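Only one protein chain is missing; all other protein chains are in place.
After this line comes chain A, so read on.
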Amino acid sequence: MALIEYRDALNQAFAEEIERDSNVVLMGEEVAQYDGAYKVTKGLWKQFGDKRVVDTPISEAAFIGMGIGASMLGLRPVIELMFWSFCTVAYDQIVNNAAQIRYMSGGLINCPIVIRGPANGGTNVGATHSHTPENWLANIPGLKVVSAATPYDAKGLMKTAIRDNDPVMFMENTLLYGEKGEVPEEEYLIPLGKADIKKEGKDVTLIAHGRAALTALKAAELLAAEHDIDAEVIDLRSIRPLDEETILASVRKTHRAVLVDENKPFCGVSAQIAAMLQEKVFDDLDAPVLRVTSLDAPAIYSPKVEPKQLPRPQDVIAKVLSIC
């Protein structure tokens, strides 16, 4: 296994899928000649040329809509949003076209696209650039929503997302692009809808996705070292479809759950999972389901303050200690 960066894991996924399927085309702002705003697509334009790696003007509605239209004819566009925050200017195309075209055509038309890019706060770029729209999108039947925490997951999930025949919204994280992790040399795929138990435990279940899964892992380490609490950490990886079984089985075992979510609390991903837990494993619970989310205000810029707005290990630990 090679130790590579998250961005390179994604890069490998693109290169392999471009080679495998002539219908795969990468597009977005700066993805080609500039090598990507975060160098996620580095070298791909040089390797594959203008046809497969396409720079677009700053016209999110048009190039996402174009990708959707092209997918109806069988292409598999993989479209980068420089920030997922910018989906707002293309929201109509995503919500009304990508998500509804199959349904409204009675199943006659497919939309096999991937829209991808970073969706995170924590980089002092202010509220307009720090949205976590996974809940906005997971709220729309017809869309799939994926979030990768590690290089291994990023590559395996991306390859699956590209091969999937439904529109997949793929959430990455600028704070993770430079993180390294083990990635196998040989090809592998990670199914959508399968959570990963990142750490086994018996006392409490921490449920998270994206970078929050790493925060939960850190908290679990400290809980074990300092409080003798054995936390299980579940990384959802895929939000829609959701691996309900793994979540429920874990909570049935530990009888306690704390959700860790960089999404906002109101109608956030964690709210959905909390609702599910009270409905399906109420009798197994020994304590209320608690949540650690981003603080419920627009993302503050101030570099010394913003970190407090996102879930930190100590916030998770405090919640866990209140119920364990």
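Going forward, a contact is a pair of C-beta atoms (placed from the backbone, for glycine too) under 8 Å apart; a residue touches a chain by one contact, two chains touch by 3 or more; residues count from 1.
By definition in this document, contacts and distances are computed from a predicted model.
Novice: What protein name does the UniProt record of the undisplayed chain give, "Pyruvate dehydrogenase E1 component subunit alpha", "ABC transporter, ATP-binding protein", "Anti-sigma regulatory factor" or "RsbT antagonist protein RsbS"?
Specialist: When "Pyruvate dehydrogenase E1 component subunit alpha", "ABC transporter, ATP-binding protein", "Anti-sigma regulatory factor" or "RsbT antagonist protein RsbS" are compared with UniProt, the left-out chain turns out to be "Pyruvate dehydrogenase E1 component subunit alpha".
Novice: Looking beyond the chains shown, say which of A:Arg116, A:Lys198 or A:Arg240 touches the absent one.
Specialist: Per the contact definition at the top, the residue touching the missing chain is A:Arg240.
Novice: Which one touches the absent chain: A:Tyr38, A:Phe63, A:Phe86 or A:Trp136?
Specialist: Checking each option in A:Tyr38, A:Phe63, A:Phe86 or A:Trp136, the one touching the absent chain turns out to be A:Phe63.
Novice: Which residue, A:Val25, A:Cys87, A:Ala154 or A:Cys324, contacts the hidden chain when the whole complex is considered?
Specialist: Among A:Val25, A:Cys87, A:Ala154 or A:Cys324, only A:Val25 touches the chain that is not shown.
Novice: Given that one chain is not shown, which residue among A:Ala2, A:Met104 or A:Leu321 touches it?
Specialist: Touching the chain that is not displayed is residue A:Met104.
Novice: Using the touch definition up top, pick the residue from A:Gly178, A:Pro191 or A:Pro307 that touches the left-out chain.
Specialist: A:Pro191
Novice: If the missing chain were put back, which residues of chain A would it touch?
Specialist: Output for chain A: 25, 51, 56-57, 59, 61-75, 92-93, 96-97, 101-110, 112, 141-142, 144, 160, 164-166, 191-194, 238, 240-244, 272, 276.
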